[in-house]
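The complex appears here minus one protein chain, its other protein chains still in place.
Read from first to last, the chains carry the letters A and B; within each, the first residue is number 1.
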């Protein structure tokens, strides 16, 4: 019987996306070895088979060159090219909020809102290059652009330490709670001082390094930034600044660690009109109970300190941020801080991402929809404070007392209930508002 | 010859995405059994091979854990995780319109338009959780958000009946033609009373159940809704309402059924300025030939009745909708109705989705691009009527006579030609407009 080369495909194609073509060929070769050794096939058949095998192997490798493996990553799909160096992932998040205000004089606007509706695409090319694009469809036009960057992650070869150089639109490295994704923050909204002072996303470039010292992760980054995608005044030179953050997290056993961090940011404001203000930790209202108009400002300095600690199901997190503005009406200095505790009734721990120096996804030990699971239950309490009064600048003060209950039904689905008592020394509205705020959120990400 | 464990990958990896690792191992085991039984391999070789097999099987199962299978669903791609419970799908629709008006005094604006350009992502997690996000890029900012919801579909375990609880932005359950996707409606635009009265998408929550009584599908849903993603006035309490729809479809053989349905909706309008109006069943014009300004309205009631019937290639569909408004200038009551017949010259039937109580995709028996196929041809005629006059409220009346020809070239590609004679008693424009409207659409979805 004459064996044609093409007939051996069956042996060679004992491959799937799970192994390399080389390993397959080895296995097929081995099978032929056994059959020859046992006299099942003749030496002539063996030779023909091995010849065919080699030809087929080449064809297979060529055909497999651009083959892609698809794997589930959490609730989204990740694509990896079998020839290595390329991957691609799409995903998103949806958050639906409802909020009710009392004692608000009818000004705050109870109702429902689509808080975030984002999709992203990200990937890697030739191992060391990466990109990410994320858009929030609740934004308007280019104002919905969140992350839009390219990065080079091959620094280890150059500097001997992990890290990346990133260019585009993304978060300036400032504040623990700001760097922590909205998917993972403990309360529905970030604390007052973070909302007021953190620069969030702008167009710029950063170099960020990270590593470990005896198992304790550290992160250090510094970048230069212009204005954001939506703030471009195209007939005036843009403002620009330099921002840096460092963090370190000594660990003391399983799920026991302390995080310390510090951020600093300077910006040349190019004499732009500058206003500082924030909502009462409830996004559905557009009303700001504290707000200060600085007029034309020349430059700003901001500095922040971070402390967090996790002991199994219990955790603490707090930040202090101070800012200095050089304005045409004189200098101004404002500050604020917050602190909160969280406890998982079901025994989980808040999870830490050593590569970013921020918190990441909590994975409940029991999942709703899987064998009668009931999810993870978390209770939290927060105090936050902002002071926008300084000399002639009279933006007001606000103290918020919040309680939250989070139900992590699955790693990707979270229900949140927040209550906040707002104690504001408002200087702007006709009547001082001290509302009770009741809020709920249904959040899913994939 | 010593067989190493790693060498057996070839046998184990006789898998592909089409079977489970267990079945593969069974097959490989069986092959070894045959070879041992026939004396092709020795007992020692057999034992080594089986040992290796088991080890490899474990590795394979582990590697396959997050593996995903990609399958074509219509013209889009659907991803299913091999470990079950997760799937993900992306798709979209594009509709390109052209319209010409005569006798319009130059006011209606003939031309071309991108009517819809939507993408969606949807999926399931842990079997019972689902999500969908859909955006129409012809919208502006968050106004382009269509579906954006999360749902829990595990009601069967709790209530013993199929159904879901859904939270987010989606269509209120009201009106057969409104619930039927724009991909599947018979004319280019929905009928006058549906456009004027149906609440369409808002942010809220719904519980919807469905089942069958002796093969006849029924659907019942009720939900509470605030305002839509784009209507949020953030400094005033939002309006809110309750909406419900039930439908039932007794069947009398293959492609023969009757659909009956009823919807009701109540809304606390919070004294908002309220206007009712609609285009002349032609979207490319922004002109409204009927329009009534109700001033500040306190609340609204709406009720609708639905009737449809399919006898093979022929079908009928009609609705009557009545509404009551409680305004500061007194009560107002308006109504409207439509009815149409459709006939497939090529023998297809309009298809019904028992889970939503609405019509779904027509699949032509012959497909253009496949063996000389010529698609499905459908002819339809509609009469629709709206009356926005009541006492002091003088919004006008409109009667539209429409004829349509649809060419379903493939299940996913449809060309539509519509002619409408508009007979309006306009009270708002200087001159009463009774245009002839000629429209065409090219539609593809994937």
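Couple of notes before you dig in:
Criterion: a residue touches a chain if its C-beta (ideal position, glycine included) is under 8 Å from a C-beta of that chain, and two chains touch if they have at least 3 such contacts.
Values in this document were obtained by computation on a predicted structure and should not be read as measured data.
Here one chain is not drawn; of B:76, B:162 or B:299, the residue touching it is B:76. Touch with the chain that is not drawn comes from one residue among A:194, A:229 or A:249, which is A:229. For the chain left out of this panel, the touching residue among A:142, A:256 or A:436 is A:142.
The omitted chain makes contact with chain B at the following residues, 11, 14-19, 23-24, 26-28, 30-31, 33-35, 37-38, 40, 69-73, 75-77, 90, 92, 94, 96, 98, 106-114, 117, 119, 137-141, 143-144, 284-287, 367-370, 409-410, 412-413, 442, 444, 446.
In the full complex, chain A contacts the hidden chain through residues 1, 3, 6-11, 13-17, 40-42, 45, 60, 63-64, 66-70, 79, 81, 83, 85-86, 88, 90, 121, 123, 125-129, 131, 133, 135, 140-142, 144-145, 148-150, 154, 167-169, 203-204, 226-227, 229, 232-238, 240.
By our rule, only the chains that are shown with their structure count from here on.
Centre-to-centre separation of chain A and chain B, using mean CA positions: 33 Å.
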